[in-house]
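Of the protein chains in this complex, one is absent; all others appear in place.
After this line comes chain A, so read on.
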Amino acid sequence: MSSFTGTGRLVRLAIRRDRIQLPLWILGTALFVPIVVASVRDRFPTDADRIEILRSAVASPALLVLRMAPTGASEGAMIMFSLLTYAAVLAGFMSTLAVVRHTRQNEETGRSEMVGATVVGRHAGLTAALIVVAGANIVLGGLVALALIGYDQPVAGSVGAGAGIAGAGLVFAGIAAIAAQIAQTSRAANGIAAAVVGVAYVLRGLGDALGQVQPDGYTVVSAWPTWLSPIGWVTEMRQYEGDRWWVLLLPLVTVVASVAVAFALTARRDVGMGMIQPRPGPAQATPALLSPLGLAWRLQRGTLFGWGVAMVVYGVAVGSLSQTVEDALGDNQGSVDTINKLAGGSNVDLMDAFFAAMMAIYGAMAAAYVVQALMRPRAEESSGAAEAVLATGTGRLTWLASHVAVAVGGAVLLLVLAGASTGLVAGLTGSDVGGNLVDLTGAALVQLPATLTLAGFAIAAFGLLPRLSVGLAWAAFTVSLIVGQLGELLGLPQAVRDISPFTHVPAVPAASATALPLIALTAVALALGAAGLALFRRRDIAL
């Protein structure tokens, strides 16, 4: 009998629970390899093609933020340039969600209390979660490596890519393990872990954008912020271009340290409790709470505050980067066309193309928020809380519309925050504060109709298929993001790219805002939302 007794059984339980979810994550992420390889071979078949595109890319900090600092012109390095950071992020989210699912979520629902009362050791739950997640990352890394080797890439670099991605996933798993000890709810733990993944991405982006362009003119040595990021560690392995294996030590040490911290915390705290002690609250409600809208706001405001902070931080980072971009670009107008093609713009000004690319990211972030916020009604429904509210004088339409109002209002607020903070900082570091503020806030709001379309889809899914709605809404978001933001990069046909609402958003400020697509998107959003409300009114409450 040790504190690890029963780990094996819990591992089998976790695998049984995840038998569909984890394989989907793994296959979905590994599927990037064939898509990216096909695209690279089709569009950049020779070293000369690749050098040409990379020369333009290193002049565009926006691209470097989104992707990574190019390490070379070989086919393998080009594949890494198109794939590595996204795969690392996906491995990160797969890992954090799975760790929280098998630790804090079990505690929150009381399942671990039942399990803990059987012959199961104190550390067994966390150990089992980490074993399953480690297995998933190893399978993912192995698949990626095998796929790359299958496409005739050098073995060392391919294994390095797989190992790097798996390593990033494991680092985030370790961080999620700590978050699951600190936070008392799985939502909060997932939030902390997701924020760490986001910060890691931004840090790497900053480091890469601020990196030193090498004399060859198409590779970049990243600046120090990249080295602070677990996603940066993956790219710094320089697969196919030197294969720096020692970089793998960074994720390894971090994993061991974070897991040790998580175990130490497990041994010190009570089951079901977090590290933050609950405090008493008001014995009576304030009038602001006492309406369906007040309740929806109360339940959602924490999520919105978190996103608001993230948006402002990101906006400030982008705004402060804009001056660097301008300096770096100088009069390098020769590569304008290529950059515009990659950044999705159709005009000439590189600064505008940079901002347009950033606006697309704000749009995606606001869409992620709105989808997350609109999952709240479903959570309320399945927990039984909605039942108690709907058994009072609150009508179904009022109840759902209150949540929709908070979600949509929140999305507007987030876009304004992101655009305004970008414009303000860009203006302060450059010139024309007022003009930048107004222009960029407006440009951010151009993203709203696409965001609302995904909100409409989430509401419709909730109205029609409540039990599947969470998966459907996130799938729609992911597909829209990949098809819309990366469709051109992946060389997808226009008909496929048109599925995504993001495809139809004018690349303001690089392009002018045309009304027709925005009106059409808004109309689709309203139709979907209205259908969702009508369907919800007519259906059974599903637990």
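The rule is short, and it goes like this: a contact is a pair of C-beta atoms (placed from the backbone, for glycine too) under 8 Å apart; a residue touches a chain by one contact, two chains touch by 3 or more; residues count from 1.
Everything below uses one rule, namely that contacts and distances are computed from a predicted model.
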item	value
Choices "Tricarboxylic transport TctC", "Aspartyl/glutamyl-tRNA(Asn/Gln) amidotransferase subunit B", "Tryptophan halogenase" or "Tetronasin ABC transporter ATP-binding protein" - which one is the UniProt name of the chain not shown	"Tetronasin ABC transporter ATP-binding protein"
Residue among A:I20, A:A117, A:A283 or A:A495 that touches the chain left out of view	A:A283
Sole contact to the chain not displayed, among A:A385, A:L468 or A:V496	A:A385
Positions on chain A where the hidden chain makes contact	184-185, 278-285, 289-292, 295, 298-299, 302, 383-385, 387-396, 538-541
